[in-house]
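Of the protein chains in this complex, all but one are displayed in their positions.
Here the chain labels run A, B and C in written order, and each chain numbers its own residues starting at 1.
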Amino acid sequence: MSWAGDISSLVDFFSTVLRLSTPIVFAALGGVLAERAGVFNVSLEGCILGGAFGAATGAYLLGTPVGGLVFGILFAFAIGCVLAGLAVGLGINQLVTGIAINILVLGLTSYLARLILGADATSTLPGFSPVEIPLLSSIPVIGPVLFNQDPLAYLMYLLVPLAYWFLYRTPWGLNVRAIGDYPVAADTVGVSVPGIRAVCVIASCVLGGLGGCYLVLCQVFVFTENMSAGKGWIALAAVILGRWNPALVFVACIFFAFSEALQLRLQFNNPDVPYQLFSMVPFVASFVALVAFAGRVRPPAAIGTKYVRGGK
Amino acid sequence: MLRAIQGIYMLRPVWAVLLSLLVGAGLIAIAGVNPGEAYAALFGGAFLDYYGLASTLAKMSPILLAGLAVIIPLRVGLLNIGAEGQIYMGGLFSSMAALLLPEMSPFVLVPLCVLAGAVGGGLWGLIPGYLKAYRGINEVIITILLNFIAINLVSYVAGGPMMQEGAPYPYSEEIREGLWLPYIMPQTDAHLGVVVGIALCVVAWFVFRFTTVGFGLGMIGKNPAAATYSGIRVRRNLVAVMFVAGAIGGLAGTFEVLGLKHRLYHLFSPGYGFDGIVVAFLAQLSPLMAPVAAFFLSGLKVGGLIMQRAVGLESTVVEAIQGLVIIFVAASLAFRFDRGNWRRFLERRRLLDTGLAGGITNNSGGKS
Amino acid sequence: MTAQGLRLEKISKTFGDFKALDGVDMTVPQGTVHAILGENGAGKTTLMNILYGLYQPDGGRILIDGVPQRITSPRRAMELGIGMIHQHLMLVETLTVVENVVLGLLGQGMRLSLAEHARKLEALAKSFGFDIDPHQEVWKLPMGMRQRVEILKVLYRDANLIILDEPTSVLAPSEVEGFLEGLRRLRAAGKTIIFISHKLDEVAAVADRVTVLRRGAVSADLAVAGTPPSEMARMMVGRDVVLTTLEKVPSKSDEVLVRIRDLKARDNRGNQALKGVSFDIRAGEILGVAGVDGNGQAELAEALTGLRQAEDGTVELSGEDVSAASVYERRHRLGISFVPEDRHGTGLVLDLPVYQNAMIRDFREAPFSSGPMLRTASARKVAEDWVNRYDVRLQSVEQPIRFLSGGNQQKLIFAREVECRPRLLVIMQPCKGLDVGAIEAVHRTVLAERERGTAILYISTELEHILSVCDRVAVMCAGRITGIISPEEATSERIGALIGGLEEEKVA
Partner (left out) sequence: AENLKVAIVLPGVKTDKSFNQAGYEGVEHAAKELGLEFAYSEKVAQPDQPEALADYARRGYSVVIGHGGEFQDSVAKVANRFPDTKFVVVNGTEPGGNVAVMSFDFPALGYVMGYVAGKVSETGKGGYIGAQKLKFYVDLGNGYAKGFKAARPDGEVLTAWTNDWDDVAKGKEAALNEISQGADVIFPSMDNAVVGSLQGVKEKGKKAIGIYYDAISNWPDTVIQSAIFDMRGALLTLLGEAKEGKLEGKAYIYGLETPTAARIGTYSAAVPAAVQSEAAAIIEKIKAGEIDVH
C-alpha cells in the first residue's frame, strides 16, 4: 500500500492507532479489575462519558486541564460509588445496574452540560499538550509515536504494567483473583469480599473515567453529549479478547484500534467500496482473532453473581 | 403485623417507582416544569390515553420479544447480549423476503417473511451458540461483536443495494400493504407483534414449566455437569437454544419492519436488545412476568416522550428519570423478604416489650 | 470456667423454620484434641461455622480463654487464632497450591513472595508426610491431593485453635496415619484441636474427649479413653449399628455381564489416566476397586458410563459392544446406573427440589413424564415413596435438595439409581462424609442390588468398606489394575503392595 512506504505517513498511522486505543485501554483495564473481582462492569460506557463530562466541567470552571482531570476522576468516582453500592452492597443484578447507570449518566451529563457549559459548549477547553521525552522521541518511527504524547498517554503506559504487577505480583491482586473465582474460599480466609469488590468497582470506574478525561483533555477539547459513543462496549469486548489479563487486554485494544485506523485508511484507497463494510472491519477482525486464537477461555467463575455468606 | 409487612413487601416495585419519581421531581423542578403535571402526562399518556397506550403496545412488541430472547438462554446459562444484532438480522431477512420474493398470496407470503426474519435472527444467535458449545468461546464477546456487525450490515444494505432510488435517508422500498401486520387498535401503530410476543411468553413458560424439554434445559442452566450425567446432549441443546433465542430476537426486528416501519431503515432499532436485558432481569427470568416488565418499560419510554411533548421537558431529564426508575425498581426486586428473619425480629421485640412491662429485661439471647 | 481454652454456652441457630442448633454447651481445654460426633445433619458444621464467624448464632455466647468474644467474620476468627478446615473444599481452583495457601495471609506486605512461601510449605508438608507440588494449579489435582492442600492451608497459618471438619474423608489410609501423627504433635505443642469425623477409629486414635450431637443438641460428652467405638456409634445414631461385616449370600450367577478389555482414556489435562484396564463383572457380583484417589478410578467410572470418551478398548454388556453408545443410551437402553463421586457437582442439581432431583435420571420416561409432558404429581408421589423406603430425612420433597444433609442426599441418589433396576451399577466413593448409620443404609442398598443380580462396580478409597461388601477387590495404581484378589486373601501387606503398584497379577 502506498502509505506504508512513507515514514511520516507511518508515524501518523501509528499515532492514530495510539490515540484511538488510549481511552479504550483505560476503560478496559478498569474492566479487567472489576471482572477479576467478579463484577461485570457494563457501566464503563457511562464512566467514560461521566469522566469526559467531569473533565470538561473542571477544565471549564477552573480553567486548567489538571482541574479537568480532578473533576473527571471525581465524577467517575461518584459513578463507581453508585455502582458499588447497588451491585456489590445491595447485590442488584450487575447488568441491569450497569445499563441503568448508563442511561442515567447519559441523561444527567447532558442535562448538567446544558446547565453548566450552556452556550460555551463549542469553545475549545484547555487541555494537555504533548510532552516530548528527550532522546526517546528521536528514535525513528517509534519515538515520535510513543514519546511525543500527552501526560495521560504516558499514564496509560504506566498503568498497563502496573495493573499486571498488581494482579499477579501482590497479595492484593491475589485476593482480587480469588474473589472473582471463588469468593467463598476467599471469605473463609478472612478476605473481605464486598470490601475488595467495592474498591475494585470504584477503581474500575475511575479508570473508565480517565478514558473520558483523555477524550476531552487530550483529544478533542470539547464535551459533546454521548461522546463515549460505544467505547465502553468495545472495552468490554477487549477485556474478554485479552482473557482478563492486563497485558493481553492492552494488545487487544491496540489490535482493535489498529483495525479501526486501518479501516479509516482503507476507505481512501477504495472509495468505491461502501464505507459500512469498512466500519465492520474492527469487529470482524476481532471476531476472526477470537475464533482463530482463543481456546476455551474461562471467565472468572463468580462473575455476575452476588456473594452472600452462608448457605450450604 | 407479619402480614402487613408482607403486603408492603409485595408492592415493593411500586414504592421504588414512587421513590425514584420523587428524586426525578427535583430534576424536573430545576428544569422549571411542574413535576405533578409532568408525571400526569407521563402516566396518563402512556397507560390511560388511547393513542398513548397504542404507542406503548407498539413499543412493547420489540422490547418484549428481545426480553424473551434474553430470558430463554439465560435460563439455560447463556448470556445473550446480542438481541440487538438479532433484531437487525431479523429485520434484514424479513424485508428481503418481503421485497424480493415473487408476488403470491399474503397468506403464504406473510408467514414466509416472518419465517425468514426468524431464521435470520436465529442464524445470528446460532453463531455464538455454536462457538460456545463446541469451541468454548465466551458468548458475551461474540454477541457484542455480532451486534456491531449486524448494525453495519443493515446500514450497508439499507443504504446500498436495497436503498430506494433517490431516498433522502437510507431505507428500502416500501413493503406492499398486503404484507403488513394487522393493527390491533384502529388509527394507531399498535400492531400484532405484541400479541405474538405475549403468546410466545406463554409458550416459553409452558415449556419450561411442564415439559421434559424445558426440564432438561433448566437443568443445563442450573448444573450442566448434572445435565450431561443425566444423558442430556448439552452442546446440541445450547446451540438449539441460542437459535431459538436468536429467532425470537429476529421476530422483534421482523415485526418492526412488517408492523411499524414497512421498510428496512438503517439504525431502525434504538437499542431494544439492551432494553431486553433490563426486561429479563426485571421479570426475574420469568417468561410470564416478562410482559409485565416490558409493558412497564415501554410505558416509561413512551410516557417520557409524551411528557416531553406535553410539558416541554428536555430529553435529558427524561433519560435521567428513566435511569433512576430502572435502578430503583431493580433495587427493590433484589431486596429479599425473609419471613424467618422478620418473625425473629418481631419476636425479639415482643420479648423486649413484655420484659420492659414486667420491669425486667431478661433477654435470654444474651448477645453482647 | 476454664481459664485456658474454648467454651461454648447455649449456642443456638435457626435456619428459616428449622432449628439447627439448640442450646449447645461445650468446653475444650487448651492443648487437647476434642472430637465432635454426630449423624449427618446433626449440626456439627453449623456449630463450627459459628465458631469461625461464618454464621452468627441466634443465642448463646463464645468464650475464648474465659473472655466472651463476638466472632463476626472469619477475619475476626483468624485474629483470635482460630483456623478451620472446611468440610467442602475452600480452594480457588484456578490458583496454584501455594497461592491458595498464602491467600489472605496477614503480614505479607506488598510483595507476593511465592517462591519463599513455597519452600516453607514444602517443608511443612514433608513433616506431615504429604507430598505436594506447590506450583500446580488446584483444578489439576485429584480430590485427595486437594484435601491435603486444604489441611496445609490451615496448618500454615499457625493457628492456636484448629477446627477440622472431616479432614480425612478422601485421604488414603497411609496418609491418614501421617496426618493423625501430625495432630498429636500439634497437641504436644499446646494447640487446641476440634476434630470432626465419621470415622470412629480415627476419633478413638487421637481424641481426648468427645461431644456427641444429636439433632442440634448435645447428647453426650465423655472421655474417649474407655469408650468403645460401638458405644460412640450408638450414642450418635440412637440405636445399635452394624459396623463390620454384613451377611452375604454367595453370588448365584456365573453369567459374565460386563466385560472390559484394554480400556484407555485420558484425563481432563490430557494425560493418559487409564492405561489399558481389563476385568469382568458377573451378574450379582460386586467388584471393588481400591487405591489411592487419582489413579484413574474417576476416569474408569466415567468411561463406563459414557461421560468420558474412551480412547481405546472395549466395554461389553451381555456380549454387546457398547463402546460407542451415548450417555443417554447407556443409561436408558443398556441400564447403566451411576452414583458419582461428586454428588453436588454431578449427581444433583442443588437448587431443584428433592422430587425433581429424583427424576433427573429418568425424567423422559414414565412415571415422570408421558410423551413430552412432565407428570409432576406422579413424580412427587414416586419421590415420596422413595423417601419413605430409603429413609431420607427431610421436611418435604418440595425442599431444595441443597438443604438436605450429605447422607440424605446420598440416599436419594441411591434410590434414583437403583429404583430404575439397572444391570450395571457403578458406584464411586459412596460413603464420603456419611455417618455410620448412613453408611450402613448405603451398604444394605448395595447388597440388595447384588441380590437382585446387578453387576456392581464399587470404587472407593475406604478399604474397610470395600473388604466388607465386595466379592472381589481390584486394586488400581497409575491407571492400571495391579491385582484382583478376594477379600479373604486381602491382608494389609498385600493390598499395600498392590496400591503401591508393586505386584502384577494375572487378571481374573
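The definition used in the following text is that a residue touches a chain if its C-beta (ideal position, glycine included) is under 8 Å from a C-beta of that chain, and two chains touch if they have at least 3 such contacts.
These numbers were taken from a predicted model, which means no experiment stands behind them.
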- Left-out chain, listing which of the shown chains it touches: A, B
- Touch with the missing chain holds, among B:138, B:155 or B:332, for B:155
- Message: For the chain left out of this view, which of B:124, B:171, B:215 or B:295 touches it?
- Response: B:171
- Identify the residues of chain B touching the omitted chain, counting contacts across the whole complex. 51, 54-55, 58-59, 62, 152, 155, 159, 166-171, 174, 187, 189, 256, 260-263, 265-270, 302, 305-306, 308-310, 312, 314-316, 319
- In the full complex, chain A touches the hidden chain through residues 3, 8-9, 12-13, 16, 19-20, 23, 110, 113-114, 121-124, 215, 219-222, 224-227, 229, 261, 264-265, 267-268, 271, 275-276, 279
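Rule of thumb we're sticking to: only the chains that are shown with their structure count from here on.
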- If each chain is a node and each touching pair an edge, is that a line, ring, star, complete or other? complete
- Would you say B-C or A-B is joined by more C-beta pairs in contact? A-B
- Item | Most widely separated chain from chain A, with each centre as the mean of CA atoms | C
- Note on the structure: CA centroids of chain A and chain C: separation to the nearest Å works out as 46
- Message: From the mean C-alpha coordinate of chain A to that of chain B, what's the distance rounded to whole Å?
- Response: 28
- Message: Based only on mean CA positions, could you tell me how far chain B sits from chain C in angstrom?
- Response: 44
- Sites on chain C at which at least two other chains make contact: 350
- Query: If you look at chain A, which of its residues touch at least two other chains?
  - Reply: none
- Note on the structure: chain B partner, complex, touching residues on chain C are 10, 14-17, 57-61, 68, 70, 305, 307, 326-332, 338, 340, 342, 345-352, 356, 359-361, 363-364, 369, 372-374, 376
- Item | In the complex, chain B residues that touch chain C | 210-216, 218-219, 222-223, 225-226, 228-233, 338-340, 344, 364-368
- Can you list the residues on chain C that touch chain A in the complex? 49, 52, 54-55, 73-75, 77-78, 84, 86, 90-95, 99-100, 102-106, 108-112, 153, 350, 402-403
